[in-house]
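Read through the structure below, which is laid out as structure tokens, and then see the notes.
Take a look at chain A:
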Amino acid sequence: MNPTLSPRSVAVRLLALLCALGLLAAACGNDDTDDVEGPGAELPDGDAGGDVVLLSHDSFQISDDLVAAFEESTGYTLVLRPSGDAVEALNQAILTVDNPQGDVFFGVDDATLSRAFSHDLFVAYEAVGLDRVPESLRLDPENRVTPIDHGPVCVNYDAEWFDTQGLDVPAGLADLADPAYADLLVVQNPASSSPGLNFLMATVAEFGDDGWIDYWSDLRDNGVEVTSGWTEAYYSWFSGPSSDGDRPLVVSYGTSPPFEVPDADDLPDEGPTGVIDSTCIRQVEFAGVLANADNPDGARALIDFLLTDEFQAEIPMSMYVFPAVDTVELPDIFTRYAVSPDEPYHLDPDRIEENREDWIGEWTDVVLR
Partner candidate 1 sequence: MDRRGAALSAPATRQRSPTPRLGIAVSLGLAAIPLAFLAVFFVLPVASIIDLGLRPDGTWELGVVGDVLGDPALRGVVWFTAWQAVVSTALTLAVALPVSYALARFEFRGRRLLQAAIMVPFVLPTVVVATAFLALLGPAGPVSGPLGSLFGSAPLDLRHTLTAIFIAHVFFNVSVVVRVVGGLLEQLDPRLEDAAASLGAGRARTAWEVLWPLARPAVWSAAGIVFLFTFTSFGVVLILGGPRYATLEVEIHRQTALLLDLPVAGVLALIQLVLVAGLLAFGARRQQSAAVQQPLTAPSGAARRPDTWPERLFLTGSLGALALLLGAPLATLISRSLRTPDGWGLGWYRMLFDEQASVLSVAGIEAVENSLRFAVVATVVAVLVGASAAVVVARGRGVVSRSFDVLLLLPLGVSAVTVGFGFLISLDTPPLDLRNSWILVPMAQALVAVPFVVRVILPVLWSIDERLREAAGVLGASPARVWREVDLPLVARAIGVAAGFAFAVSLGEFGATVFIARADTPTVPVAIVRLLGRPGPANIGQAMALSTILMVLTTASLLAISRLRPRAVPR
Partner candidate 2 sequence: MSLRIEDLSVAIGGTTILDDVSLALDDHEVVAVLGPSGSGKTTLLRVIAGLQAPSAGRVLIDDRDVTAVPTHRRGVGLMFQDHALFPHRDVGANVAFGLRMAKWSRSAMGERITEVLDMVGLGGFERRGVGTLSGGERQRVALARALAPRPAVLLLDEPLGSLDRALRDRLLEDLAEVVHHSGATVVHVTHDQSEAFATGDRIIVMRDGRIAQVGPAEEVWRRPADTDVARIVGPVVLVEVRVDPDGTVQAPWGRVQASTLVDRGGVGWLVIRPDSLIVTDDPPGPDVLGGRVRGRTFRGDHTLSRVVLDPVPQSSGAAPDGVEVSIADRSGTLPEPGERVGLRFVGQPVVVPGHH
């Protein structure tokens, strides 16, 4: 690694070599983004519009039908590029802000909004249909980002376990530190997990700057288990029906319970898992037009599309969260078992940005050391 040698100039010289080797025939032949023929993918050529590239985290989903609908109505070709989890994907977008990988980024949320703004990731755009989104979700008056969905982070419980034990489900955050609920809760490390960070923020919102550390100290003494990510917490520690664990309380989403209902044709009154409403913290997901996008027009068209009824209606069952447009009709299974609390906890994005590292540091000292 010669510090005086620019990587780019090396790259240029190497390219000719690689082309000659024929390794990259596909990649060298055409360097604009039209060149997307993969081994399994033949995307139709966009006409006048060209490509619109959507960057997102792994959880973004859209059906083929909707992609076709978008492409037909706008003339653009939609290219999806998911890349790791929410924070990983956002950081990649920030890293490449000068020469972005795409035109739209989806997946910034309350906790990461300020970071995105501080790196000037987005340019303002007031989407068509934004007026149908409730005021409470529209966190950016400048409209640099557009709310697309929201999925509260809440403590979930295993209903069957509490039935069998004859124990009441905890009523709220304070109960979780009650010795009656010792060794029952599993949470995620806020340093490595998005729901973990959100849950930490919920406790900050509840107990304030002075109280949350003591609360966590109590939780630790009460035997809280911490995992690195959501998957292990949910599938390996939680005792729910699809899980292997032995703890009946887990930090997950307000929208998780519908997916634990075994038979969608025969809905019971109470699902096998439930949500403790009072523990929920709001998590709104936004999309925005990337600064320096190659195709800003296409990007704006895509943002508009994300707020259409067609797309919004698909959100619950494809992304497991609530659509931002609250007039969209929800599936039965969702209205019955998912929870969107009226007054979730929430923190100001600026306050989050300012304190996040400190909170995580202090949390680590109290809980893990």
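These made the cut because all candidates are chains of the complex that A comes from, given by their letters.
Observations, loosely collected:
Heads up, the rule we're going with is that contacts are C-beta pairs under 8 Å (C-beta built on N, C-alpha and C of every residue); 3 or more make two chains touch, one makes a residue touch a chain; residues count from 1.
A quick note: this is a predicted structure, and the numbers were derived from the prediction, not measured.
Of the numbered candidates 1 or 2, 1 is the chain that chain A touches in this complex. Residues of chain A touching candidate 1 in their complex: 1, 3, 7-8, 10-12, 14-15, 17-18, 21, 23-24, 26-28, 31-33, 35-41, 43, 51, 53, 56, 58-64, 79-85, 87-88, 91-92, 94-96, 99, 101, 189, 191-192, 225-232, 234-237, 240-246, 252-253, 256, 259-260, 262-263, 318, 320, 357, 368.
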